[in-house]
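My structure is below; once you've seen it, I'll send some questions.
A single protein chain has been removed from this complex, and every other one stays in its place.
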Amino acid sequence: MARVLDAEELEARARALLPSDIYDYYAGGSGSEAALRANTEAWRRVTLRPRVLRDVSRVDTAVSLAGARAGTPVCVAPTAFHNLAYPDGELASARGAATAGALYVLSTRSSRRIEDVAAVLAGHGGRWWFQVYVLRDRSLTEGLVRRAAEAGAQALVLTADAPVLGRKRRDRGAGFIPDEDFLANLGHLDDQASAEQAADVGLGDISWLRDISGGLPVLVKGVLRGDDAAACAAAGAAGVVVSNHGGRQLDAAVPTASALPEVAGALAGYPGCEVLVDGGLRSGLDVLRALALGARAAFVGRPVLWALACGGADGVRDLLTGLTAELGHEMALAGAATLADTAGL
Amino acid sequence: MARVLDAEELEARARALLPSDIYDYYAGGSGSEAALRANTEAWRRVTLRPRVLRDVSRVDTAVSLAGARAGTPVCVAPTAFHNLAYPDGELASARGAATAGALYVLSTRSSRRIEDVAAVLAGHGGRWWFQVYVLRDRSLTEGLVRRAAEAGAQALVLTADAPVLGRKRRDRGAGFIPDEDFLANLGHLDDQASAEQAADVGLGDISWLRDISGGLPVLVKGVLRGDDAAACAAAGAAGVVVSNHGGRQLDAAVPTASALPEVAGALAGYPGCEVLVDGGLRSGLDVLRALALGARAAFVGRPVLWALACGGADGVRDLLTGLTAELGHEMALAGAATLADTAGL
Amino acid sequence: MARVLDAEELEARARALLPSDIYDYYAGGSGSEAALRANTEAWRRVTLRPRVLRDVSRVDTAVSLAGARAGTPVCVAPTAFHNLAYPDGELASARGAATAGALYVLSTRSSRRIEDVAAVLAGHGGRWWFQVYVLRDRSLTEGLVRRAAEAGAQALVLTADAPVLGRKRRDRGAGFIPDEDFLANLGHLDDQASAEQAADVGLGDISWLRDISGGLPVLVKGVLRGDDAAACAAAGAAGVVVSNHGGRQLDAAVPTASALPEVAGALAGYPGCEVLVDGGLRSGLDVLRALALGARAAFVGRPVLWALACGGADGVRDLLTGLTAELGHEMALAGAATLADTAGL
Partner (left out) sequence: MARVLDAEELEARARALLPSDIYDYYAGGSGSEAALRANTEAWRRVTLRPRVLRDVSRVDTAVSLAGARAGTPVCVAPTAFHNLAYPDGELASARGAATAGALYVLSTRSSRRIEDVAAVLAGHGGRWWFQVYVLRDRSLTEGLVRRAAEAGAQALVLTADAPVLGRKRRDRGAGFIPDEDFLANLGHLDDQASAEQAADVGLGDISWLRDISGGLPVLVKGVLRGDDAAACAAAGAAGVVVSNHGGRQLDAAVPTASALPEVAGALAGYPGCEVLVDGGLRSGLDVLRALALGARAAFVGRPVLWALACGGADGVRDLLTGLTAELGHEMALAGAATLADTAGL
């Protein structure tokens, strides 16, 4: 097998391939980009204490997430407008995830229709969740959620950290702002404001989403505090994703590697509420760090976009397969034969 | 609305506009300028843990300070000799603050007469406090305080951290030292030393100032310790301003972001004594950090001078309006609909 | 006596002498080489609190290790393929160690036959241990262990942190990978895989090794956790070597200087289980730091290879003698007349 490019190399290649405004739209963060940088740096600072004299002749990266089995805890994070990176957009990234056995999370801001992406996933045995922005006109949200459930989504991911949009320095001046043409799933709207994100989303929306989807598990994405995590669990969430939106919202937000232990600790008494994480994870070793700090799985965002830009579906597949192989290798080095063995490293 | 310049850009423009000795007089700190640099850097290191799933469809930045209502917790810090930055001096900065709905604190070392500044403020519905240096000849202080109370000041701010003047490296050699001509409010004095700051100011001066002003609330500026804060509260202070004089006095002083939690904790049992802060705050996000660490409001000093130099009253108004808008935006991102919600972020 | 070169100077000279792929094979670490760098840096950060008014007119560096006496706690770490550094390979390094009175640990991956190295050691009064990789075909391991015991090894060092091999960035592309020709002790094998390291080594192998060696003490190398150390002690280990394999295995592994106090604390209740350490030690002062943090002795790896490359057996002798002399000097400066006095510095 030819050596798979690592996330840093993929980014460098994608940067050379993509128009600079699109690269900046993907790569940038809000404000001074402090949270963006801190995410990556915080993982690098996490040291592990490997175990020895354990049988690691078989290493198993399989995991169940909100009731669904996946071959790897490396998941595709929801990100917007994949057609900016590659002509087939989400059709390609979904195929890459499915062939790699990785969970795919489809964004509300997908540039391809839900049903079309779902068909690709189904054709390759892929499992997927649907990411939800609650919009000002909740009937629009309800329509999207019902379509996703109908199309086979196995859970919903409620984005909770975007009641308003973070301000990105790179978008000043001539910066790129995707327009509504990319919103393949909403179609023509008389009132544009109706599709803006609602600022009054609350804990009660967790059960609302479960109800309108016919009972799908709901995870809350954007949680950075133990008290919020416990409140989500008490309100019926099947999981939380520790996230600061990739450093694109509050510029002073704590890095996710720092928030993860607090959240995991607060959910120790809620076995039905799983902990996932995203933000700055760039290698299988970073995923192992996340597992050691209490995560059950990790979302990878920007590296998937770079892989998509560089190699389409095969690029995404190779990235996810490579991260999983690296994770397995590092687990063996750390004396962990299963994901459960990674706790407390 | 055209984009408002941020504090860093304003400083760069003001530096180009102002004579270098005046720029240095404003920008400099004492000694090695360690406290000056540490103030700004300490805020940058404060990370926040935003809350999610809160209703932030309406964000309210209103606050009451020592009994007076203001539309924003962003206040104009007392600084000296505004006519060095802009011909109209305090008449312009006061108008800017009043039109932005921000509290204005007038310095004893104002380059314009108290009554003239007060008239501008009254004309635009502005609220203001008067900053007090206790001078060696206390009758001079008493005269100033009575005039300020008469003119409509709603509180007094006693500067407590300047029993002697810090030594500023930038003022060595040809550095700029403002002379008495700028002291518009004292007029001709036979004995210059009588107008120097007293070195024996004590806790008893809090009630003395309240008495001679006819009962105005007195806040103490320059507090960096919990024990001092509690002593001020017990002596009748209506508030303390956590401050190291903008890094212009003790060069080894703790940064205000570090001192704030200790002071806020010590005053938890004194609800009548409010906590404010200044020093190195350069953005709405920094103000949110200050609120999260226990401040009720924040004073902004040098950025107001840069805005005044660049744009007069309108520049000051735009700066304060911009900081408040940014604060509101970051509050929404942090899940805080009111200033009370910012506690513990 | 001419001044002995320090470890940094030796590395620079060796780098100039050796082919670059061989230098990289020795010098490199896994992944981003974070663990490699952190090892060295962690020792530099350890500050000591020397004692005063102690009699240090005689400083004694003698130590007993797993029952054997050595004149110095500085030991030669097991490293592979010494003939890459110097024609005589382990015959030279062993002679250097023996003439310096330092314990020599022979690697399974020696480029010279066990019996030949043992003969050199015996001829110069040297004491030595044998480092063991448990291979997939355990009969191969058993053969090696029996030969080592027969040849006079006084203890076995079980490498526990290499169930799989770390991936080294410097070995990408044209990087050097030693082939089986160097494995002098295994001879021709029909099945290459039988000589790969086993991934199912466990605690039970400690007593197995003791048994097949006729009762030699067994130390476990690669321990970075207190719980693992206690488990090794309970399973009969005569000692543990706190090690992350010189930064060549898990790239996120904690530096050994950081892990050492935890391991030493966990073994406080197991007087029969000694604590040694390796990783990044580059001076007699670093050895003193290791002793102060709870180690009984320290393994030195790469510096021995540089000394071997630069000066053969005499180079190794001078390095070890120099490190010991420096250790004694620093002990005197720290008020420690014996190794026992170094505790708690």
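Structural remarks
Going in written order, the chains are labelled A, B and C, and every chain counts its residues from 1.
Keep this in mind: a contact is a pair of C-beta atoms (placed from the backbone, for glycine too) under 8 Å apart; a residue touches a chain by one contact, two chains touch by 3 or more.
A quick note: this is a predicted structure, and the numbers were derived from the prediction, not measured.
The omitted chain makes contact with just one of the residues B:Ala12, B:Ala62, B:Ala199 or B:Ala343: B:Ala199. In the complete complex, the residue from C:Leu267, C:Leu285 or C:Ala313 that touches the missing chain is C:Leu285.
Summary of contacts with the chain left out: across C:Pro50, C:Gly236 or C:Gly265, the touching residue is C:Pro50. Contact residues of subunit C toward the unshown chain are 3, 44, 46-57, 285, 288-289, 329-330, 332-335. Mapped onto subunit B, the interface with the missing chain covers residues 31, 34, 38, 160-161, 163-164, 166-167, 172, 198-203, 205, 220, 222-225, 228, 231-232, 244, 249-255, 258-259.
By definition in this document, only the chains that are shown with their structure count from here on.
As a whole-number value, the distance joining the C-alpha centres of subunit A and subunit C reads 44 Å. For subunit A, no residue reaches two or more other chains under the stated contact definition.
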